[in-house]
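Shown here is a partial selection of chains from the complex, left in place.
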Amino acid sequence: MIVQALLVGVTVCLLDFLDVWLCNPMITRPLVVGTAMGIALGDITTGVQVGASLELVFMGVMAIGGTVPPDSIHGTAVGAAYAIILGKGIETAIALAVPASIVCQMLFVPGIGIRSLFTPYVERQVEKGNWKALQRIFPVVSISYEIFNGTICGLAVFLGADVMSAFIDSLPQTLLDGMGVAANMLGAVGFGLLLKMMWQKKLAVYFFLGFIMAAYCGMPLMSIALLGVIIVIVLFFEGEFSKRHTVSETSPTVNEGEEELFDD
Amino acid sequence: MIREKFGLNEEDGKLMAKVARRSHQINAVYTWEKFQAMGYLWTMIPVINKMYDTEEERIAGYKRHYELFNTNPVVGGFITGLNTAMEMQAAKDKEFDKASIAAVRTSLMGPFAGIGDSIFQSTWRVITMGIGLSLAKDGNILGPIVFLVLFNLLAEPCRILLPYVGFKMGSKFMLQAEESGIMSFITKAASIVGLMTVGAMTATMVSVQIGYVFTMNGSELKIQEMIDTIFPCLLPLLLTLACFKFLNKNIKPTTLIAIIMVLGIVGKYIGIF
């Protein structure tokens, strides 16, 4: 068990670090985290499957400035690890990942807080103009929080596996079924968070437009996004904007690319 | 190659290559005091070192870029590029008001967070994830791989090129853009596309199914079927709007999740779902 706990901890730490170091390439999405757990623990297929299921649950959750959403990353890591180690299937993963994500969420604020321990040192170097020290300490400050995360997840696996195994066996079937039902609904919270960020009274109508195109016309997501881009361009040339200022000539934005592509 | 495309001389090109590379780490140290300030400073260190020679000027420069900052990292490089151009001018022109450097940075971080988050964090991530998930069935590892490749196929060029774009445009242009309303149009544009995608996702990725069957006069009425005739995906829509409303009333996401889980278990138990 200790080896597996270690593997989980290191994997989590690594994923977390690479995601911030490489500018959010999305390697901490549940699908990827689950897969990584599968690779680390030697059961890729289950890892991918668990990751895909949890991705659906956490689809609406994303990291946006200021908000503290349920921690899909570490919830997934723990859930997937248990599912693979205990060999109890995907339902288990869901049943564990959601509560785990809530627990981890509570650790988010203090976790990030760890980095603040370095603040006095950093400020001193800034005052001194010691940029070399700053450059040296930078990755360390970054990884301090990621090590914290890895430790938590590793510990959870190390300490919890037996308890969890017994616990899961004791759960009645209705409860697991109900969790499954709830899992399908959880996206609503994530999309609610998104709406909170994006909602503007004047633009709310486009939310419903997207909804209708998907619900009634069955258009795939990509085409709806493309349609959105088209609407935006039409509004640019025909709408309010083009009338207030005739900027189309000096506009450096939307068409630059096309211009280069097709006008030479 | 990029250097030539943007018409920079070799010196500027080298500097910008560094800025573009370091911009990737803008979000690497997120703290509760100044958010991404340390990543911003990390990016600007080579610029300051190159522009200024005296210890004094350099320290002032480091301080200038170790201020509260928070934006979407994929598109945030634009601002570092812009600030680089401004530092360059400031170093040449002693009259240059250095306060404007921080002002520009602060005034742009909001719009770029909005634009970047709605393009990359919601719209594009979800589209590429949809493709990845469709391949991930039966545990096929191509699912996550294709997702990562597709996502970054659009994101990486932004991360690399936007600093150059910002550098070339310069602050003058940005101010004009602000005034002429282009910035607000772009924000609006990103919101429109983002909202349409979220609307579509509400219909396809949230699922609430009533299992209850109503019988009257011998004939059966499946509630869910009826809802599907009247208004498909009505319940997911209502659930999402309800969550939105509760979040607006400052109820925590965690609370909502707990409520939904209880709802699911109880609903299943009494046979609604």
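Chains: A and B, in written order; residue numbering restarts at 1 for each.
Here is the rule we go by: a residue touches a chain if its C-beta (ideal position, glycine included) is under 8 Å from a C-beta of that chain, and two chains touch if they have at least 3 such contacts.
For clarity, every value in this text was computed on a predicted model and none was experimentally measured.
Recorded composition of the complete complex stands at A x3, B x3, labels matching the chains displayed.
Heads up, the rule we're going with is that only the chains that are shown with their structure count from here on.
Separating the centre of chain A from that of chain B, both taken as means of CA atoms, is a distance of 12 Å. Across the complex, chain B is touched by residues 20-27, 29, 31-32, 35, 44-49, 51-52, 55-56, 59-60, 62-65, 67-70, 98, 102, 105, 109, 112-113, 115-116, 119, 122, 126-129, 131, 134-135, 138-139, 141-142, 174-175, 177-189, 191-200, 203-204, 206-216, 219-222, 224-225, 227-229, 231-232, 235-236, 241, 244-245, 247, 250-253 of chain A. Here chain B touches chain A in the complex through residues 23-33, 35, 38, 41-42, 45, 48-49, 55, 58-59, 62-63, 66, 70-71, 73-74, 113-114, 117-118, 120-127, 129-130, 132-133, 136-141, 143-144, 147-148, 151-152, 155-156, 159, 169, 173, 180-182, 185-186, 188-189, 191-209, 232-233, 236-237, 239-244, 246-248, 253-254, 256-258, 260-261, 263-269, 273, going by the rule given at the top.
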